[in-house]
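Here's the structure we're looking at; comments come further down.
Every protein chain but one is kept in place in this view of the complex.
Per-chain residue numbering starts at 1, and chain names A and B are given in the order in which the chains are listed.
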Amino acid sequence: MIHVRDLTVTFGQGTRSVRAARDVSFTVAKGESFGLVGESGSGKSTVLRVLAGLNPYWTGEATVGGVAVAGRDARLPRMVQMVFQDPYASLHPRHTVDRALSEPLEIQGIGDVGPRVERALTDVGLGPAFRFRYPNQLSGGQRQRVAIARALMLEPKVLLLDEPTSALDVSVQAEILNLLRRLRQAHGLTLLLVSHNLAVIAHMCDRLAVMNRGQVVEEMDVATLRRQEPREAYTRQLLLASRGYDREVAAGIVTYD
Amino acid sequence: MNNPRASGATTTWRAQLLTDTPASRNQARLGQFYRGWLQFKRNRLAVLGLLIVLLLIVVAAFAPWIATHDPYAQDLARRLLPPGTPGNWFGTDEFGRDTFSRLVYGARITLMIVVLVAAIAAPIGLLVGTAAGYAGGWLDTVLMRVTDVFLAFPSLILALAFVAALGPGIENAIIAIALTAWPPYARIARAETITIRNSDYIAVARMQGARTARILWAYIMPLCVASLVVRVTLDMAGIILTAAGLGFLGLGAQPPMAEWGAMISAGRRYVLDQWWVATIPGIAIITVSLAFNLLGDGLRDVLDPRKS
Partner (left out) sequence: MSTPLLEVEDLRVTFPTPTGPFHAVRGVSFTLGRERLGIVGESGSGKSLTGRSLLRLLPAHAKLEARRLRFDGKDLLTASPREMRALRGKRISLVLQDPKYSLNPVMRVGEQIAEAVRDRGDPKRRALEMLEAVRIRDPERVYGLYPHEVSGGMGQRIMIAMMLAPEPDLLIADEPTSALDVTVQMQVLAILDDLVAKRGMGLIFISHDLDLVSSFCDRVLVMYGGRVMEERHARDLRAATHPYTRGLLNSLPRIDDDRAELPTLQRDPEWLKE
């Protein structure tokens, strides 16, 4: 469903250019949930934005559902949509929930707007009472539900998730993760989830790739992650550091280039 | 309190507006507007400004009924009367025309100038600024250098040049002011657009397949409008003064038209002995300019997109 080969993303030009991703390759099967995990600057979000068609500066091969991401193909909007990290920044402050959810339908010329909007709201557990609210009348968790509903309005096959819960409280995070799992089942979605949180990745994904400094360090299935038996030292360190504070671990931290 | 039914009705429509679960887009919009009004209301000076502007509108609309005299009727026997004279409460000018009636009719011209300049300059600025800011690259460079050229001249000088080319008259004065007023709006709109351009909701719209025109119109412009409204309101004072200045220099409204700037210009010959002839239209100009400034300040508090 998602196919990425030798993806290299370069920002800037000449000597000042920065390679945000280098020769990244991975494949995600239909209906699978795949995680990209790494620290800041690892290039995980850069790869996601390429697949979303939001980053034009890359070389290599990238297709979603058989459609090349390179040209702004008219089939892409109905193939792939995205949920962003910050629910406070991803909704237009002067658009009601109704407007936010009708926009994709109107842009794509799909009718039957009202009932579809109400169904979508019910689907993400909000209900029609929220339909005419403005974003400033919603909590962070409710906003993220609206953002998820909006991403699903065009019934895409692939959902890209960029740290969808890292701006939320833990109790709200649980609700959103449950919702995403349920929607994945109900709609047969393929998920690509970017996160720095290994526990969230372990909970949501079937397979994952660990990234560092723009490169994929290793790829593994979730069972390997749960057993905490990674192949690479970098991943091992990441796992140890995620467990909470430990004096010994802190002293032994090294930088991997 | 002594009429419980009336107060009951009041709470209902208030509750309807302030509800967290509006039932339609219009109710939601009205509710948003009402919340803004509640916030605006707390600023006393801004409300005063609004009242004066509303008064200006009422006076302009009902000028024939409010004016006590024909503003153009001359009566040389009653020329240069001081304020407080029975029948001519604001006095008369050098042709014996009633100052109060001329002020009332002048309100129409002032209001026309303000509305027309806003209607011409703000959309030009909005369009140029958002297009430049969103597109970036060479279009941005070209549009902004043109803007810079306009900004490089003091607006009154530029307006003078335009009027000199187009010929004196109130219509040409308005066009000249509008042509000199848009560059700051373009700058503001561009700055806003650049901060909005990379936000996640624009990225979402692009992923949904929205065209550039739609993104500009439905996503970016609504967010720029708020700061433009504030800026235009604050600029109104300057526009009125520029119009008055052109009128004073004889390049705006032509005699015998009752325009406040032209009235001052005519009265300046008598300023030592009959000070009121120039002073009263001056007070009108100051009052209206100040009112627009106060209103603009209040609007900024409510509309500033950086809040909330």
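Everything that follows uses one rule, which is that a residue touches a chain if its C-beta (ideal position, glycine included) is under 8 Å from a C-beta of that chain, and two chains touch if they have at least 3 such contacts.
Owing to the predicted nature of the structure, the values given are computational and were not obtained by experimental measurement.
K.L.:
For the chain that's been dropped from view, list the shown partners it touches.
P.N.:
A
K.L.:
Quick one: which of A:3, A:22, A:116 or A:181 touches the chain that's been left out?
P.N.:
Touches the omitted chain: A:181.
K.L.:
Please identify which residue in A:59, A:122 or A:242 touches the non-displayed chain.
P.N.:
A:242
K.L.:
Across the whole complex, list the residues on chain A that are touched by the chain not included here.
P.N.:
Residues in contact with the chain left out: 39-40, 140, 169-171, 173-175, 177-178, 181, 196, 198-200, 202-204, 225-228, 237-239, 241-247, 249-251, 253.
Everything that follows uses one rule, which is that only the chains that are shown with their structure count from here on.
K.L.:
On a C-alpha centroid basis, what's the spacing between chain A and chain B, in Å?
P.N.:
Those two chain centres are 47 Å apart.
K.L.:
Any idea which chain A residues touch chain B in the complex?
P.N.:
So the residues of chain A in touch with chain B come to 52-54, 74, 76-77, 80-82, 84, 86, 89-96, 98-99, 103-104, 107-108, 129-130, 132-134, 136-137, 150-151, 154.
K.L.:
Would you pull the chain B residues touching chain A in the complex into a rising list?
P.N.:
Its residues touching chain A are 20-25, 27-28, 32, 199-201, 203-210, 214, 218-219, 222-223, 305, 308.
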